[in-house]
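For this view, one protein chain was removed and the others were kept in their places.
Moving on, here comes chain A:
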Amino acid sequence: MKRDHQDICGADGGGYGNSSGSKGESSITSKGKLWEEDQDAGDMDELMAVLGYKVRSSDMADVAQKMEQLDMAMGTAQEDGISHLAYDTVHYNPSDLSSWVQSMLTELNNPVLPNSDSNSSKPQQHQQIVSSNQSQVYNDDSEYDLRAIPGIAAYPQPKRIKTSMETDSSSSTTEPSTQPVVLVDSQEAGVRLVHTLMACAEAVQQENLKLADALVKHIGLLAASQAGAMRKVATYFAEALARRIYGVYPQDSLHPSYTDMLQMHFYETCPYLKFAHFTSNQAILEAFATSNRVHVIDFGLKQGMQWPALMQELALRPGGPPVFRLTGIGPHQPDNTDALQQVGCKLAYLAETIGVKFEFRGFMVNSLADLEPKMLDIRPPEVETLAVNSIFELHRLLARAGGIEKVLSSIKTMKPKILTIVEEEANHNSPVFVDRFTEALHYYSSLFDSLEVSGVVPPSSQDLVMSESYLGRQICNVVACEGVERVERHETLAQWRSRMKTSGFSPAHLGSNAYKQASMLLALFAGGDGYRVEENDGCLTLGWHTRPLIATSAWQVAATE
């Protein structure tokens, strides 16, 4: 296309010049053919048109790249004299920037010099300079082929300069596009970003690590041109991909109190955890309606933020509060502090304040599969009503074979009145890496989007950063880890449903009270318009706009005949 353009310019000769004035389109009548070509090709960039240059918006990126190349080439070629550019080169139609730059580059690479002895050496020199520039820019060899990125939108192929540059096949055969280019159209850059991410994931899946490595670097550049949530998500995914490529799997050896702290910030900035707590509590309350002794087993006690609200509702129950027993499960602490006991003490203090009889026991286990029902001092259902609560804990069991089955059968032997499960609503457990990657990309993009809008006055940047870091660790785990280390094996509500049904549980529908409370809670959040509570066949999901993100479900042990 550009070639033709240049030909037309050449054919019609000069004289077009800067007659375009303020609006390029309006003043062109002399070059009928040229004008038609332009019109067919699309909009001229208006800002450039004001300056008197005609550049198609779609060509802007290429023109920018070529300018960069030209800049570099001229900078390095200065010692050899580029005066020929000033005198001998014929400039046709300088207002048509793209072809002008093209012609400049062509001239520079293949200078048309008057016949002299130095002719033969100069072109070589120029070529060498340009090509050595190229090899300096990207010193990794082969296969740095951005054509791997699917789709023209990701990387339109400009016409290559047909110079002897191309004989240098040892350096990259691609266009010298590796220089950082500030892309004008950030939406287009966003599309490219996504395409590049996908291409990188493909490359990783095919074990083409060199290509993946090159693409990861490119992602970094593209991500810088984006703003807000997209940039953050892309950065986290790029980091995770890089870890996978280099084999630097993050160990899950962070102190649990650090991860607890990250989760606390996440708890405060957005409604997901609060939604999980309130909806589960509502289901548990309804199951406890008539009991005088109740027992809750919490599979992930952490800071115990779920239980004050439940205790308060129990305290205000008509007829007085029941005796409340809580068993909290947590991971081993590396420094042997008893974090569970400290949380238990706080809860006990609160219970005493509001007048609820309270007992607490804590169990430290490395995995829920290590739990034995005998350890937990389960009392018969006639004496004490049991509820089991799991918030974002069950999916970790899928990393080891047999884990989830063992836990579910343990739960069945405990005979709880209700089992509440909150899980992420996404399939991040596909054995195919690219599928997993794509799903995770969409899921965390929505999640980060919702964090971005969580208030007119945004939460303190520290809270936001911590929340994002909390999510970033999950991203890292989903993308970079494999085998038993990959614990963030999220599955969809449908998958959990079928698993629970085959394991011998029947669904308990969450009532309208839970729905009402959840809706009210979300309306309190400043970004409330974007959050959606939906009822899904007895389960409640919380989502951002059209995408459900977490799901609460309640289960009972199926009655066996």
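To be clear about the criterion, a contact is a pair of C-beta atoms (placed from the backbone, for glycine too) under 8 Å apart; a residue touches a chain by one contact, two chains touch by 3 or more; residues count from 1.
We adopt the following convention: contacts and distances are computed from a predicted model.
From the set "Transmembrane channel-like protein", "F-box protein SNE", "Dynein light chain Tctex-type 3" or "ER membrane protein complex subunit 8", the protein name that UniProt assigns to the chain left out of the figure is "F-box protein SNE". Taking the complete complex into account, A:A339 is the one of A:A339, A:A426 or A:V533 that touches the chain left out.
The chain that is not drawn here is touched, among residues A:Y53, A:F237 or A:F278, by A:F278.
For the chain missing from the display, the contacting residue among A:E68, A:E268 or A:E286 is A:E268, taking the whole complex into account. Among the residues A:S57, A:T106 or A:S257, only A:S257 touches the chain that is left out of the figure. In the full complex, the hidden chain is touched by chain A at residues 257, 260-261, 263-264, 267-269, 271, 278, 302-305, 308-309, 311-313, 315-316, 318, 320, 337, 339, 342-343, 345-347, 349-350, 353-355, 454-457, 459, 463, 516-517, 520-521, 523-526, 528.
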